[in-house]
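What follows is a single structure, written as structure tokens, with notes after it.
Only a single protein chain was left out; the remaining protein chains are all shown in position.
We just call them A and B in the order they show up, numbering each chain from 1.
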Amino acid sequence: MAVVTKRLKFKTKANGSMFDITPLIEEELSKIKLSSGIVTLFCVGSTSSISTIEFEPGLQKDMPKIMEKIAPKDGKYDHENTWHDDNGHSHVRATLMGPSITVPFVDKKLTLGTWQQVAFFEWDTSDRSREVVCQFIGE
Amino acid sequence: MAVVTKRLKFKTKANGSMFDITPLIEEELSKIKLSSGIVTLFCVGSTSSISTIEFEPGLQKDMPKIMEKIAPKDGKYDHENTWHDDNGHSHVRATLMGPSITVPFVDKKLTLGTWQQVAFFEWDTSDRSREVVCQFIGE
Partner (left out) sequence: MAVVTKRLKFKTKANGSMFDITPLIEEELSKIKLSSGIVTLFCVGSTSSISTIEFEPGLQKDMPKIMEKIAPKDGKYDHENTWHDDNGHSHVRATLMGPSITVPFVDKKLTLGTWQQVAFFEWDTSDRSREVVCQFIGE
């Protein structure tokens, strides 16, 4: 049993873009000696989320639309009184969805479904350089 | 320390049914040699979720009602333009809630509260045969 910590780095587009991080995770998994265990994907920062999704263009529009209904960009947020910024909705969306998921892997393969990818969700209001901790624990 | 991977298999009813998988997890836990650690429950597929809930008939109606408010079955989803299917809302609900939870266990017992069960949520629009990865890591 061992712990292996990697950091995935990529650039995102503002306001609800999604980024498929599955290939990045698979690449790291192929390089390490662990065969079975879990990988934890954790967003560093409080205005983005991670979940799984069928990564196709339709849902890339649907998810931000639903989030806009739940926490509208032009809503009134007390967070914006604290900092005089414009991303109260980004924080609320990120906290609601959550910053991390944990995915089992077996025989060097993630246990995802055929139409299921691990996606990063950018809720902030400017393009960002992002970092996701990708930590494997297993044997 | 060791990793033990099991697969829970069960049938679900379409459109928001819940399934209490706690007894299935407890049965697997009773059969393995680990005493303390975590169990990760991971939905294979992108139209179902896992969380904890007090598993009683009232909440089995309340959860789909709230999800219907957030992402209505008859809403307009770009996903459905991609595939000409009818389950855009199923995908959105699944991604919002998330595909997995991780539950610690101690002395062969899950650390759940008295009124807290691990539930699988079927958001898809037809009855399904489902698989949940149930992976224990511990000692």
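Quick note on the criterion: a residue touches a chain if its C-beta (ideal position, glycine included) is under 8 Å from a C-beta of that chain, and two chains touch if they have at least 3 such contacts.
None of the values given here were measured: they were computed from a predicted structure.
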Contact with the hidden chain (one of B:V4, B:A94 or B:I137): B:I137
Hidden partner chain, residues of chain A it touches: 1-3, 5, 40, 42-46, 70-71, 77-83, 88, 91-92, 94-96, 98-100, 102, 133, 135, 137
Residues of chain B (touch criterion as defined above) contacting the omitted chain: 1, 36-38, 51-54, 56-63, 66, 69-70, 96-98, 101-104, 106, 111-113, 115-116, 119, 137-139
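The criterion applied here is as follows: only the chains that are shown with their structure count from here on.
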Computed distance of Cα centres, chain B from chain A, in Å: 19
